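I have a structure here, written as structure tokens, and I will follow up with some questions on it.
A single protein chain has been omitted; all remaining protein chains appear in their positions.
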Amino acid sequence: METYNVVIIGGGPAGLAAAVSAYDAGEHSILVLERDTQLGGILNQCIHNGFGLHTFQEELTGPEYAQRFIDRLIERKIEYRLNTMVLDITREKVVTACSRADGVTRIQAKAIVLAMGCRERSRGSLNIPGFRPAGVFSAGTAQRLVNMEGYLPGRRVVILGSGDIGLIMARRMTLEGAKVLVCAEIMPYSGGLKRNIVQCLDDFGIPLKLSHTVVDIEGKDRVTGVTIARVDSHMKPIPGTEEHYDCDTLLLSVGLLPENELSRGMGVELSPVHKGPVVNESLMTNIPGVFAAGNVLHVHDLVDYVSEEAETAGRQAAAYAAGSLTDETGREIPIETGGGPRYTVPETLDPARIGDQLTIRFRVGSVMKDRRVNVYLDGDRVLSRPRRVMAPGEMEEVLLTRKMLDGHPDLKSIAIKVEEG
Amino acid sequence: MRIYDAVIIGAGITGCAVARYLSRYQGNFLVLEREEDVCCGTSKANSAIIHAGHDAKHGSLMAKYNVEGSEMYPDLAEELDFPFRQNGSLVLAFSKEDLPRLKALYENGVKNGVKGLEIIDAKRTRELELNASDQAVCALYAPTGGIVCPFEATIALAENACANGVEFRFNTEVTGFRKLEAGWEVLTAAGKAIETKAVVNAAGVYADIFHNLVSEKKIHITPRRGDYCLLDKTTGDFVSHTIFQLPGKEGKGVLVTPTVHGNTLVGPTAIDIEDKEGTNTTAAGLDQLLQKAGAAVKNIPIREVITSFAGLRAHEDGHEFIIGEPDDAPRFFDCAGIESPGLTSAPAIGLDVADRIARTLDLPEDPSFVGKRKGFLNPNKLSIKERNDLIKKEPSYGLVICRCETITEGQIIDAIRRPIGAKSLDGVKRRVRAGMGRCQGGFCSPKVMEILSRELGVPMEEITKSGGKSQVIVGRAKDRI
Partner (left out) sequence: METRNLTCIRCPLGCQIEVKMEGKEVVSVTGNTCRRGDIYARKEVTNPTRIVTSSVRVSGSRTGAVMVSCKTAADIPKARVMDVVKDIKDLVIPCPVAIGDVLKQDVAGTGVDLVATRNVE
């Protein structure tokens, strides 16, 4: 059996950043396994710009952002295998992978970074009634067909869901010659960035209908029409509000889910809220030596944060492989959320293992205006940050510093709350 | 012009079963199918279960074929290499008042010849099924109840029929018949009439139309829609038996069952409609379904639904199978009104109808008939060594295309290249499950389309989801800018 100290599952933005940071932490026995034909993951099909403002202080397209990390990987001569699908990982960290070139291989790792990314929710998971014709695509599938393969998935398009991929695809389809009729969003707010609403919908006169959903899909072979209706406060369609659109395509941008088949298979504990692994301050899962970062951990809004998070995971994986990060946990203090945040990543922390600072990321469950994000250590407010507006579509973060922790040597509880005032 | 011994209308499970058993005889046999593939109607959207046989009224054809069919499945599944498992079934009773009906069901089953039936108490019910409703006071346990992959069962029958010389013609719609002295002329939308000594009417929800064209003894089939929800494989152990509620007048009600592939299936509703093509789910239907399923099984993980679909049962007014020649239409063999337990009964009906045709036409047995068929190779079931040998020989078995179900390029190529091969995304999906998983083809469909395009030698723009006008892409980017 082959052995590597750190095996990284996935060569997208998270996997690349984790590999580079593990290397820079001194670990040189690293293997990245990527199922696709190239490194870079989903960024390869995200050809629009707007990536990297935090990391590089410039606006890059997805492929450009990916290439910067690919270059770093190649400079460091980090090993990677393409077209290689991981079939299974055991608790003992034996990775079984499969490819045309190598067949089925087994690799023993000392530490593993899970970086498989996420997938789109499908029509099926929404229980949208109607026929099941051709012409219903998830936005990402359409994005791949248009951007990577040069095909047009449809000419008259209705979009359900105003997440960023849906908005971006409204513009892409329009610029490729399709007519986008409407973008319906079941929530009373859009999950997408304001910039995308303006530049992808408003620029082309595409109406955004909030609190609307698709109630029927027509067409036995190919989509011939879609009916949308307004929904009430329980998200149930209101009879009499139906509007019919003649169209040949329905694009769905209705949410992303961490892709945790492998994690689940190996017994990693998953969060019922963010659907990714439950991790501690080192981004380590309940299985010692198994770390997670990026969209497989929780769905991010900006790739910059994916890279940042994955750098931490890579560094910690290297430390674990080197024996400087042990599994013997001193303490696992859960981070309480008190309503505002739906979840936090990490979920728990051990103050002894935190260096200068710890970034805690979270999302809120509804749009909130004029609030403060307050952090309490044993009931003492150690941080209070005003926020003009918070939305479920945007990730929030707070920085816990060494200094704050040092003020509470016998720390028993941590709470992050979103409060008025 | 070739004169056929038998023309079978419809390549669903019944038509394919008749074809397979006919192929044991010498003769020219032809299957005509309106769609682009086998298994495109009722056979593709049903509960995928093999009924033990306690429901159908004793003395009915339904009862006879059900029990016979149910007994044929274990051997047939082995011979034709398709997924089947006897997981056992439970019919739950929720109150003391239900007891007489449950007993009656038991007695009916015993009379039908169902083996191993037992009425079990609440405690035993819960031992067998942790998630059975707390309201269940007792249950009828049928250990011979089973689950099957209806796609592969149909495909297996068709492939085996084909291997034994039966011809299949797809995209061919039958429009009428002309009676001949000893047989029929079958008219098709394509134009050319086909001469045959016998016709088999296995046209599902359309069987009444064909029957009524040749017989004065009219029948009437109502498409009875059943909505279903399929749950993610993460729910695979949610139930282990097929769980029914006591049957009512609209059929056997909503069931919750594991599938042979490890999903959980919930359904069906029973909604009578007019449109023989009305396979659209409705919000009301899906709501009703989930509400009813909740009565039998608690805590259904409904958030794990990966797809919902609807199928049509061919419900004849008399609620009975119509098998064989009408008095006024000799050599026109009906297989009509094939609703539940149709999937279970199909092999028995196929065997019986084939034998009847052979007797009528005096067909000799075919000594070269080979009853065995090799199923689709699934690398996931091989040892690592076997798998590596396979990949060395055929590297395409090393490239995973469908992530959710771990389906390799080799399997997809196999599905396409077989004699009755896949020609569309759904055709591939039904054969080897690429696109059947939780992402529902989101990741793999562009790749499967490329493989189809390459293997079939047709441009990407012509690749369809399910034949006809179901093209997936409509053109090239910027082609009309």
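So that you can tell them apart, the chains are marked A and B in the order they are listed, and the count of residues begins at 1 in each.
Please note the rule applied: contacts are C-beta pairs under 8 Å (C-beta built on N, C-alpha and C of every residue); 3 or more make two chains touch, one makes a residue touch a chain.
Computed from a predicted structure; not experimentally measured.
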Touching the absent chain when the full complex is considered, from A:5, A:21 or A:67: A:67
Contact with the hidden chain (one of A:175, A:322 or A:415): A:175
Of A:2, A:59 or A:232, the residue in touch with the unshown chain: A:59
Options A:5, A:21, A:44 or A:227, residue touching the unrepresented chain: A:44
Touching residue (missing chain; options A:2, A:75, A:202 or A:406): A:202
Absent-chain interface as seen on chain A, which is shown: 37-38, 44, 47-49, 59-64, 67, 146-150, 175-176, 193-195, 197-199, 202-203, 388-391, 393-394
Where the missing chain touches chain B, by residue: 477-478, 481
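Keep this in mind: only the chains that are shown with their structure count from here on.
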Whole-Å separation of chain centres (CA-atom averages), chain A against chain B: 39
Residues on chain A engaged by chain B in the complex (per definition of touch): 35, 83, 85, 87, 96, 98-104, 106, 119-120, 122-125, 127, 129-135, 138, 140-141, 144-146, 149-155, 176-177, 215-218, 220-222, 237, 248-249, 259, 261, 264
Contact footprint of chain A on chain B as seen in their complex: 229-230, 234, 277, 279-283, 285-286, 305-309, 384, 387-388, 391-392, 395-396, 398-400, 403-404, 406, 408, 438-443, 445-446, 460-461, 464-466, 468-481
